[in-house]
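Next up is a structure, given as structure tokens.
With one protein chain removed, the remaining protein chains of the complex are shown where they sit.
Each chain gets a letter, A, B, C, D, E, F, G, H and I, in the order it is written, and its residues are counted from 1.
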Amino acid sequence: MLFLARMEVSIPRDIDADELQKLKDAERARAHDIQRSGRWPHLWRVAGRYANVSVFDVESVDEVHELISSLPMFAFMDITITPLATHPSSLA
Amino acid sequence: MLFLARMEVSIPRDIDADELQKLKDAERARAHDIQRSGRWPHLWRVAGRYANVSVFDVESVDEVHELISSLPMFAFMDITITPLATHPSSLA
Amino acid sequence: MLFLARMEVSIPRDIDADELQKLKDAERARAHDIQRSGRWPHLWRVAGRYANVSVFDVESVDEVHELISSLPMFAFMDITITPLATHPSSLA
Amino acid sequence: MLFLARMEVSIPRDIDADELQKLKDAERARAHDIQRSGRWPHLWRVAGRYANVSVFDVESVDEVHELISSLPMFAFMDITITPLATHPSSLA
Amino acid sequence: MLFLARMEVSIPRDIDADELQKLKDAERARAHDIQRSGRWPHLWRVAGRYANVSVFDVESVDEVHELISSLPMFAFMDITITPLATHPSSLA
Amino acid sequence: MLFLARMEVSIPRDIDADELQKLKDAERARAHDIQRSGRWPHLWRVAGRYANVSVFDVESVDEVHELISSLPMFAFMDITITPLATHPSSLA
Amino acid sequence: MLFLARMEVSIPRDIDADELQKLKDAERARAHDIQRSGRWPHLWRVAGRYANVSVFDVESVDEVHELISSLPMFAFMDITITPLATHPSSLA
Amino acid sequence: MLFLARMEVSIPRDIDADELQKLKDAERARAHDIQRSGRWPHLWRVAGRYANVSVFDVESVDEVHELISSLPMFAFMDITITPLATHPSSLA
Amino acid sequence: MLFLARMEVSIPRDIDADELQKLKDAERARAHDIQRSGRWPHLWRVAGRYANVSVFDVESVDEVHELISSLPMFAFMDITITPLATHPSSLA
Partner (left out) sequence: MLFLARMEVSIPRDIDADELQKLKDAERARAHDIQRSGRWPHLWRVAGRYANVSVFDVESVDEVHELISSLPMFAFMDITITPLATHPSSLA
């Protein structure tokens, strides 16, 4: 079951540089883990923005929420989710 | 080079039923052609709407515009395009 | 798995009165069928509008799209869907 | 009488960790109290967001405002309320 | 219990002049009836628009929806409703 | 001459508790004064929000601006004003 | 007392050419009358649009609504009004 | 003096095919004339839409409005204009 | 050449009271200067808001940008500009 997510990142200016680096490292590690599990098949950068467009492949709404809210930078992102159904003209 | 497209379809009520069926058949055939060419790798239905989310893989902005405007139902769709760049955390 | 749907109805003025009545009857019958199947547990009227707020309980995104697009008045409705996850403070 | 509420939570970054934990505990306790009273029959998480969709069952507009503004995190939430009427096609 | 309603009127151009006059007469008569019942205490014109701002005083959400949807021009109006609670600084 | 005002209140988090209490007391006192003068006939709470809907009865646009900008919490409010004309169907 | 009005004009396509010419002539004549009365001191075209920005100088909200709704093309315009107060830094 | 214009085209469905072709030919001819005069230095297609982004180089606001409203398809376009000033970091 | 400007002012809370007073004095002095030069013929307060509606009369887009960005409070204002052309029905 697929969900499209658009995530806009907004880092607070008063965050400590070390803390931010750790946060980014943790974010990347977690992103890699979820991708390796096969549940985050697509992750693209929105050109010109600190934002991404993602597709998640999960078993339930709870699962997509758990994955996204497990991201270390979840508190700094504004996220909108669009549920995706099978398209009758898709060959995939 | 990837472009995300969201297409909202709005069929006029006064269209003839036969004309509409031909239009839908032509739309599907053209969608299949483009998919088979490898330039429309993802086509999903937006749940609850007569709309789709698509990803196009093309060589240029001109090419993505030509593909989309070649769709028989182009005149009945409101389309927004988001250019997608490589994401540094993507494993793909 | 729950999905919140908001449906705004917009009936074209040029529809024949008999056709409209049949459409409304069919819509109500289909709505009753889906409710009886347990997959449409909540259906409320938005006060002051020809619109409803609904909750669907389904197995997948495809299923919620199939249910909604099977409604006879689907073509006359503007629908937005919000996927609902379990809330940690909910006692339900 | 039912009211749909959508609550978007926004925690200030400069809040003390202990204070925040107390606030969350108090919020959960209050949410449980209201649910047990039967006046908050539905509480769902909006997938991907620190937000919820709720349904309140109250005797008056004043009552729904009192319940919501009694939540310890009220000052950190942006809340919109939609009054819900009986739907003629609902079997409930 | 008070509800604020904003009603924007949009008359279709193809309506017959006689039919429109009857509709307006019926609308006015119904508006007078509801006002006389005490349930529509305020009715103002939004300056520069074919629109009104109203306050309804009713016993329930169902009642405000029934009153508004009983207006002969209901199908030609876009209506938004805001539930109003008692304000602690109001002397009324 | 009537003006509808919607006021959304947003208190900065870093305000001193005593200062805030004084501000609220001053706001209430000023609101009472204006109401007693007959120029603020309606003041309602928007359910679920730190916001109000108000009607002012004044001699001029300058007067409504002076009243509103004299409120001690003016700097913390986002206010929109809608000028109200007599409605031809109003019995008031 | 001044009110800023922005008027967006939208002429239906099915209007008869003669009728439209009469309407435009009547609109211009009425606009001239109101300007000559001193109550419509400014009338500008929004560059690139069939729209205008106007300033009305009237005695009351009712008067500005009467003037605007007396325009022959009132039914084809979407109008928003902003009440203007004296600015403390204005030398006018 | 430069003005950015975004023009969204919306062709009515009931227009006669011959009339539409004449309109498009006239539009193209007029666009060529203005470009040749040096007053329309940039004209781009918005990818995926029947829309363009343009830059006009004119002597006055009146001139840009006259140019744009002289386009044969002006009545079928929704146009927004952004005035452009010299940028201090521009090398042009 | 006329440009309509709407300026919304937003003063940061942490600004020093003396600095703010100097800023306001400087703003007023600069506003008076520009008005006296004949290039800021209209300056009105938006009722109920810390905002103004202005009309500038200048020779170019660069000039209107220079005037507005020369205001001492420029950094605290959100400004939108609408270019105004001559209206064919204006008697001015």
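Rule of thumb we're sticking to: a contact is a pair of C-beta atoms (placed from the backbone, for glycine too) under 8 Å apart; a residue touches a chain by one contact, two chains touch by 3 or more.
These numbers come from a predicted model, not from an experiment.
K.L.:
Determine and list the chain A residues touching the chain excluded from the picture.
P.N.:
11, 13, 45, 47-50
K.L.:
Counting contacts across the full complex, list the positions on chain I that touch the omitted chain.
P.N.:
That gives, for chain I, the contact residues 3, 5, 12, 14, 61, 64-65, 68-69, 75, 79-81.
K.L.:
Of the residues in chain H, which ones touch the absent chain?
P.N.:
2, 4, 27-28, 31-32, 35-36, 41-48, 52-53, 55, 82-92
Definition applied: only the chains that are shown with their structure count from here on.
K.L.:
Just to confirm, which listed pair, G-I, B-H or F-G, duplicates the contacts seen in A-C for more than half of them?
P.N.:
F-G
K.L.:
Rounded to the nearest whole Å, what is the centre-to-centre distance of chain E and chain G, using the mean of the C-alpha atoms as each centre?
P.N.:
Centre-to-centre distance between chain E and chain G: 26 Å.
K.L.:
Which whole number of Å gives the spacing of the CA centres of chain B and chain I?
P.N.:
45
K.L.:
Where in chain E do residues touch at least two different other chains?
P.N.:
Where chain E meets two or more other chains at a single residue, that happens at 2-3, 45, 47-48, 61, 64-65, 81, 83-86.
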